[in-house]
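Note that one protein chain of the assembly has been removed; the remaining protein chains are unaltered in position.
The first chain written gets the first letter, and so on, giving A, B and C; residue counts start at 1 in each chain.
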Amino acid sequence: MSNGWFDHLKRDFVQGFPAYCGFRVKRVEHGLFEASVTLRPDHRQQDGFVHAGVIATLADHTAGYAAFTTITDAFRILTVEFKINYLRPAAGDTVVCRGKVIKPGKRIIVSESEVYAGCGSAGSGSAQTLVAKAMVTLTAVPVDSLKGPGP
Amino acid sequence: MSNGWFDHLKRDFVQGFPAYCGFRVKRVEHGLFEASVTLRPDHRQQDGFVHAGVIATLADHTAGYAAFTTITDAFRILTVEFKINYLRPAAGDTVVCRGKVIKPGKRIIVSESEVYAGCGSAGSGSAQTLVAKAMVTLTAVPVDSLKGPGP
Amino acid sequence: MSNGWFDHLKRDFVQGFPAYCGFRVKRVEHGLFEASVTLRPDHRQQDGFVHAGVIATLADHTAGYAAFTTITDAFRILTVEFKINYLRPAAGDTVVCRGKVIKPGKRIIVSESEVYAGCGSAGSGSAQTLVAKAMVTLTAVPVDSLKGPGP
Partner (left out) sequence: MSNGWFDHLKRDFVQGFPAYCGFRVKRVEHGLFEASVTLRPDHRQQDGFVHAGVIATLADHTAGYAAFTTITDAFRILTVEFKINYLRPAAGDTVVCRGKVIKPGKRIIVSESEVYAGCGSAGSGSAQTLVAKAMVTLTAVPVDSLKGPGP
């Protein structure tokens, strides 16, 4: 896997809904993808906490791109299903997600996402709090077989 | 449960992230909540399909409000965890979600969400396609015990 | 799909661990499989309730055979993952499981299992109690590609 592929994934990650949500790439390695989001008022739910959907979207998207790092550009990654546990309320101004492939594969790939919340130097230290964890089942499908509805 | 409570939930549903995503309430009954979203370019992912995160957010949020219809205003609903399967790509311009309580409870409530995609008269007929299904575990916590980080 | 295939599945269902657990086939249709178990002391856990593992095994196995009804004998069904919610304690002497395909497919099939508990005429009437529900992701793999470790 060349650095060119990782650079492509960094740009590819931030489009459409993830761009709208303000997600940013932090780190990319083989089997690993790390992303973050600086919290805004429109990420909240009715009671002021970060909405579960923001965290789920970040967990799914990052897990998918961790899977992307293990394949070539002849394939696309689709989410088959995921499960996420919310462990603690997300406090602070930043949420960081670390997606990791726990089972590579030709057809079926399994990733985990750990989501941390904290302040300022988000993701940089031991003070970060684990707020959610997801297990994500993905499938690699040949690009040729995919027909999206257009952009 | 009075109609006043359902009216409150209809307003409460559309705040913060769900409002930002353009979710709208369609129908509220005891143990049932139905919501929809008209798709916009910023709901898409890199390949033109609706992002899994939009569908997960709608499924979780609607399942939670289905749970809300079974409790009183002395409690709040939090998502403990959910699992969602993506069954088919979501085509069309509208996504509709039907959340239903399958196990009411004092502490732990379980809801299901079925997500349909289609065109125009979304959610109105048999032509709608089931694109995702979620099982959501929720907990009812006394309002007194909750301290959100503020709006 | 011939009745011969369904007859084969009825026999195939009750081998190894499922036979050891006392599972029995009740009904087979295209996309549907129904099985039951008469509870024995060795199905219990430390506090006298039916062990979650008995119910999970029944839910997974029945969901898998529901998937088998939609394919040919050139394929085998493997469980990719499943999620199960325990809704109520299982009381009575019989547990019945209804497995249903909610998304057929060439590679990935999704089934649901609903598990009911009750007495005597188990599964026959409205008096049965829903005690658990599972969503199961399965994959159909060509028989040729499978090498089991032997019986």
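Just so it is clear, a contact is a pair of C-beta atoms (placed from the backbone, for glycine too) under 8 Å apart; a residue touches a chain by one contact, two chains touch by 3 or more.
As the structure is a prediction and not an experimental result, all values here were calculated from the model.
Although one chain is not displayed, chain A still touches it through residues 83, 85, 87-88, 102-103, 110, 130, 133, 135, 137. Within the complete assembly, residues 12, 15-21, 41-49, 51-54, 56-58, 60-61, 64, 76, 78-86, 89, 91, 146, 148-151 of chain C touch the chain that is not shown. Residues of chain B that touch the chain left out of the display are 80-81, 83, 107-108, 110, 135, 137, 139.
Here, only the chains that are shown with their structure count from here on.
Of all chain pairs in this entry, the one linked by the most C-beta contacts is A-B.
Averaging Cα coordinates per chain places chain A and chain C 33 Å apart. With each centre defined as the average position of its C-alpha atoms, the distance from chain B to chain C rounds to 29 Å. Listed for chain A are residues 80-81, 83, each touching two or more other chains.
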